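Report on the structure given below.
A protein chain is absent from this complex, but the other protein chains hold their places.
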């Protein structure tokens, strides 16, 4: 059987580990693997693809990005797009598709599955906000990079008696912010799930500086964090992809803190360095296990399902489960971070 | 209530994260925390301890090692040792003990609990071979360090057409070897759970070099790996703690491969660099969550139990469960690594 | 003799290495060392200082920032400031000052020396733009951090077919940009010394994408880079310290490129992570050597001079030499980077 593998949405450390694992395990299973370029766009017109072999995927395990390229193209948002995909799959004689992606990519996969396409999913989101799996690959790398940055910011904050605001990824869920905030010893963490009044943030920082004899603070802010009370229009400067542009929430929070407290405050926006580059060992292992499992699911014809981590096991769950509901930071977990505030 | 916290056994990245979290959460719960120095030895004669406060545990989250020091002292292996511990706990008016350690330390905790001591455990083993918890802290850091090393060895192996053997930790279980082997793209992984004939390893390497047009290989060997067939006496050079000394299994495997295949082969023994230094973000978060949970268990008087990771949740399990059975690498997980051999 | 040591200006990886070395070598020379807090401010009113001993400076070698704190306070810009410094030095019975800092701090040192103060300087600037020394400490760390970031941005740029603009430090000199641009394989590097027309940058990128079959580019921009032709008002958004705020030159360049070429373009501003955190081995060694030499200069009463690197040697040069002229990127060195453009 010939299968197609594609990666969609934002790039994510570990994508190449998944691709390599699908190929290696797939070849063991007797599958022929076709690599589709630039996500779903590569199954539209003209189709973009290459044969993927063990040779072609050798030496990519530790590389960031995706050798297949990626795009945000959604066939269902293009007239006749889904039909084009169906036609190309038939013409190319593709018996199954392994779709590696997040909410959008897996949403397309779900719809195509309902139209009869044999699809298997692999969950990918650097933000870790997909349901159905304990964790997604790429997330650990992003948290590690953010934590390294916060470690570095600590010494500058202390030496200069400054408040430093570090904006990390997380448009709809604050997982990266809370994890890196805990790991980096942040004094405040702002996330989309917990809109706060900037005044209470400032009071907290002032109390910390007054009562604890320190004169620096680290504030970690998810890019999608919201300020209550109307002090700021977070999200007002979105680009065409819904990304907060520079001059976003981190910068706004820094300006508001400096104004309210008088403490010298600086913002750092980590941006794309969080999603590029070599994956952590954790993400390489998780990505590899997902890829192996996806190839096994193909061999078992477990269509319409997605590889998922449950405890120490890789299992498969319905595709729809992943995209049904955004997995956001729960109170219990945020509470762990709060213990260390201030 | 006054409680004591101690760390026993080999050091492990994340110990300070646990200590800090016990103190911060403990103080919130109204506990007074005493830091016992050098493991169980610090509760024997003379007792070694300090008051631990938020101030005293500030700035330690990212530090390797343990601010409390550690030892392998086992009160039950010293005449009158357990009685000394009981007496000191009474004299010092300690109402509960948080014991952070592995098989030995938690074994002592279990016995003391049966003698009426209020004990709560936190599982610690860099080797990840404790039952009752999905993962232990420190393990992720060790795997990351081993993977970084394997990444580096790859370029040397390729440039010099060499076989490179990398010996990693793991006396009884091959978790570090298998994880870092998967993450580093190893061509062979040898672990205690899977004794192999060195001849079959050599055949595998020769076939790889012959059929795949490559002339280098990476072999990851756990320090406790065993060779079948009597070719080598692994374990013959143990030190007093049961550690394989330099000149151990990695070196032996390298010599046997070079002799049998004629390929230039070199061994690298990672040793203590795997357990020292700053923890990964993952281990900082896991250690922090364990510490918070342990303080909560104390407040709830959940004696005789241990904090454990289950999926995304921190739960508590009976202390005895952790030490009942060594958690070794199962066939399914080893099978993932095997897919990529050669 | 009692001497005072202080750190002024922006923090810089390696400051603690210098402080520790001054103390260790100074004690060998029989000096008593006083640590002045927060730069020149600590010699004004009220004076801020502590005794520095070997014990107090133990374990700081690898730490970022400065244990003495720092400020940008200039006694000559405060009425009676210089007199206050002179009076405090006399009252505290300080026989010599080791001033670790950049243009401003050493400028103050030069003036005080002319007023009779025994001063020895240690050159510090993360931007590497001080004359009189081959290199300054901290610079290597900043270049390494910027290079790590550019490595990560590469995989994102490739996977998404994007142009990525990375803004690095360098207000007046482009050393960090050129070094990290060479080390990171940048396709364009914009620096203050070489104002360019944005149109020619865009043409270059378009030609690269058209003729070389690639569809990504990495543009490294020093924060003080200037655009010719009046297309942008770089520098228009400076803060009170002359820093370009977020929304600075990197963001502007990205917007101009996207507009002119139609290629999706994103900006990343590295900001303070370049100056915080643990120094590279190179900077620890250089800082240590500077500190040892400074203590020797004090013992030899080489006042009014500064430690400097010349080839492999640490020498001393007149303080005035360091601040006489900004050391900017010369054509020959920029030419090396240009070879690899596109």
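Before moving on, here are some points about what is shown:
First chain written, first letter: the chains are A, B and C, and each begins at residue 1.
Note that contacts are C-beta pairs under 8 Å (C-beta built on N, C-alpha and C of every residue); 3 or more make two chains touch, one makes a residue touch a chain.
All figures in this text were calculated on a predicted structure; none of them were measured in a lab.
The absent chain, not drawn in this view, touches the displayed chains B, C throughout the complex. Within the full complex, the residue among C:124, C:194 or C:289 touching the omitted chain is C:289. Remark: the omitted chain is touched by one listed residue; of C:180, C:217 or C:252 this is C:180. Note on the undisplayed chain: of the listed residues B:32, B:134, B:158 or B:206, the one touching it is B:158.
From the set B:61, B:149, B:257 or B:337, the residue in touch with the chain omitted from the display is B:149, counting the whole complex. With the whole complex as reference, residues 21, 24-25, 28, 59, 61-62, 134-135, 140, 143-144, 146-147, 151, 179-180, 182-185, 278, 280-282, 284-285, 288-289, 292, 310-312, 336, 339-340 of subunit C touch the missing chain. Across the interface with the omitted chain, subunit B contributes residues 10-11, 15, 63-66, 69-70, 145, 148-149, 151-161, 164, 245-247, 250-251, 266-273, 275-277.
Please note the rule applied: only the chains that are shown with their structure count from here on.
Hopping across touching chains, the smallest step count from subunit B to subunit C is 2. For this structure, the chains sharing the highest number of C-beta contacts are A-C. Distance between subunit B and subunit C, defined via averaged C-alpha coordinates, is recorded as 41 Å. Here the CA centre of subunit A is 30 Å from the CA centre of subunit B.
For subunit C, the set of residues touching two or more other chains is empty.
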